[in-house]
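Before anything else, here's the structure in question.
A single protein chain has been omitted from the complex, and every remaining protein chain is retained in its original position.
Up next is subunit A:
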Amino acid sequence: MGRASCSKRPIPFIPIEIINLILVRVPARSLLRFRCVCKDWCNLIDSFWFVRNQVSIASQQPQVVLAPNNFPLSYKSFTFNGNVLKESSRFPILEFSYRNNNCLDYIHAGEVGFGFTCFQYRYRPGEACLFNPLRRQVLVLPMATCIGQPHWYGMGIDSTTNAYKIVHFVSSVDTDSLAAEIYTLGAKSSWRQISSISPFPFQSPSIDHITGVSAHEDMHWTDQCKIISFDFEKEEFKLTPHPDFGKSFLLTTLRGSLAAVVSFSETQAEIWDSEIQAEIWVMTDYEKKIWVKEYKISMNTDHPKFWDYACSIVAFSSHWIFVDGMGHDHKFLLDLFETTR
């Protein structure tokens, strides 16, 4: 594009819909600065549709926010330039001290989508707050009415009413079923119970696997064997079919699609063999439930059960995944382009 041109002409007027298309691809940190450009931009960035578009494109952004496992909890923002994951601010984005400055009382319950993370109050099950570290928004949810353990939370948009909805569900204590309720943001509402599923679809629910994944407008959770999905429009749970991976798996999103990371560390029974393998399956068509095996990863680690202990996998910038091996101080960045298909 080096050709000389008449460069003194005025900058053409760019319609707001094109500005919108550009801004949804900009990292959140830049957007917070660009809110100050003018009123139109501020309204655009704060608008409902913008948040929604940005979520659909967010998986392409090379930016990641990490919540450390050790307390006190402070969020840090990182940018990724293809080589180095660099801390983008000297200061933590937010130090979490919502109640009594005692963050130890909160369990980090994972991302719920739309930039929000969920925290549960340890000593009063059913009390939780949502938290957007980039915007520094804290949203305290009313006390849940469904009783059971553990507590799952998810967030989504009902496209018929354009309302944000929070879903909360538990494995009911007395009956072998899943009890669920909905909270609609904005309206002066409270939790509203919805029809439950019986029998409870998950095997031995554990606190380690309460983190869900937001993709294809639904929210998805797994117990490493089944995938249960919630449709925010119909307010229904459904089991999402997947191929028989033969192994346990974790969920993530890749380029906006639901993806399963299947670990093969167990079959490599050679404990001393340091090479472990995993496959990444991507749901390429959510309507027809088509899964495609897109990547096969081989990696060396001195922890042969690494994938089994991995507590979260974050995919970003279309071909990078970040794996957090909780409690083992194993954090990995993998470039999927370097792996074989």
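Everything below uses one rule, namely that a residue touches a chain if its C-beta (ideal position, glycine included) is under 8 Å from a C-beta of that chain, and two chains touch if they have at least 3 such contacts; residues count from 1.
Here is the rule we use: contacts and distances are computed from a predicted model.
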| query | For the complex's missing chain, which UniProt name, "F-box protein At3g16210", "G1738 protein", "SKP1-like protein" or "Ribosomal RNA-processing protein 42"? | reply | "SKP1-like protein"
| request: Among A:30, A:145 or A:159, choose the residue that contacts the chain missing from this document, as touch is defined above. | output: A:30
| request: Tell me where the left-out chain touches subunit A, residue by residue. | output: 1-5, 7, 9-12, 14-15, 17-19, 21-23, 25-27, 29-30, 32-39, 41-42, 77, 89-91, 93, 135-136, 318-319, 337
